[in-house]
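Notes to accompany the following structure.
For this depiction, one protein chain was excluded, whereas all remaining protein chains were kept in their positions.
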């Protein structure tokens, strides 16, 4: 059986993440990078994402959502990497069953900036759970927030 | 000096939370109850808040945002209670400086329902930080998620 | 096949927890209650468990260890309950594979007291993970600390 066509897969996945997940669309999640090795998410500041209108800083909920989502994508990449001989159906089934079990977010600095990037690194990948640490930076490359999430795998 | 008029204060605060915090407005945060004793937040399901369109369940980011916000309101109530002889200016100054330091969210069940309610209880109130445990239920009164947040106080 | 003899099982388990887990023995973990429904752990204050000798309060590490352990026992009880038709071998195999994935601890009050009790409640039980919230009280019934742990199941 032919192995997975990753270029195609990541194109489909990016499309799904940006357009088929309504809340991602609402807050403007964009996949800046999506490869077998890494995922980088980008979010542009916009008025509706502001927490406190006096200070024009991002609402903590947007930050938490982006950290959770990015961690989840990185957990999915690690599963995709592992299942390199799976059929598209097996892979889809597996990815669909994944979900966040718990997450910690640390808010480090106020969310000021025109755009923000979120990425992360896999800490643990087992048969049942993955643990990912994710980081949220602004366009000055200041660390705005960091998170650690535990994700159900398969 | 006259003490605080709480009815008036809570009316102003509810107005602020619902209309002056743009991201709260975007996700549809409503203050169902807001008294010196407790806060209950209500959110109605709507298409834009969905995480996975196949399953029509709430995105984890909405849940995290609502738990964080509700915990913050309960931390603010505890500060308001303590500062009962403060002037409106002192109180406003204090409330404005508050913010989330960190939060854990546990996702217990899929976020299915027509509406959701969020409330919480104060675990710790010191001069510097408050810790609040908050819970997110659906319209069946099933526990969807629980959170614990540490908030900067004053 | 005969069903599990729970009285015998819990006697064996209590013995194991108290005497075969060396670190539990070191800090003085005692099983005050261990039934299919609940677990209550008791720890007596002793000089070696003190964090700060000026203040004679329990070290945070003892509290974290006790919350983690108690949560794990409650996760195990929920598995035992579910596997009521399993053989002792199947059950032992399953319990042996369990372990803590992550935990949050909130330190609420200084750990003062002559003895402490720890118990908890199951928040989630799936095929892969259990989530347990646990609470640590002193002999005045003051809440000293609370924790939430995610445990690998099976």
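Per-chain residue numbering starts at 1, and chain names A, B and C are given in the order in which the chains are listed.
Going forward, a contact is a pair of C-beta atoms (placed from the backbone, for glycine too) under 8 Å apart; a residue touches a chain by one contact, two chains touch by 3 or more.
Just so it is clear, the structure is predicted and the values come from calculations on it, not from any experiment.
Visitor: For a quick check of understanding: of A:14, A:40, A:86 or A:123, which residue touches the chain that isn't displayed?
Guide: The missing chain is touched by A:123.
Visitor: Among A:18, A:32 or A:106, choose the residue that contacts the chain missing from this document, as touch is defined above.
Guide: The one listed residue touching the chain not shown is A:106.
Visitor: Tell me which of C:9, C:36, C:50 or C:91 is the one touching the absent chain.
Guide: Per the contact definition at the top, the residue touching the missing chain is C:50.
Visitor: Which chain B residues touch the hidden chain?
Guide: Within chain B, the residues touching the omitted chain are 101-102, 104, 126, 128-129, 131, 148, 150, 152.
Visitor: Touching the missing chain, which residues of chain A?
Guide: These residues of chain A touch the chain that is not shown: 104, 106, 108-109, 123-124, 131, 133, 143, 146, 148, 150.
Visitor: Residues on chain C that touch the omitted chain in the whole complex?
Guide: 20-27, 47-54, 59-62, 64-66, 68-69, 96, 99-107
Here is the rule we use: only the chains that are shown with their structure count from here on.
Visitor: Do chain A and chain B face each other with the same patch, meaning over half of the contact numbers show up on both, or with different patches?
Guide: same
Visitor: Considering chain B alone, which of its residues make contact with at least two other chains?
Guide: Residues 104, 106 of chain B each touch two or more of the other chains.
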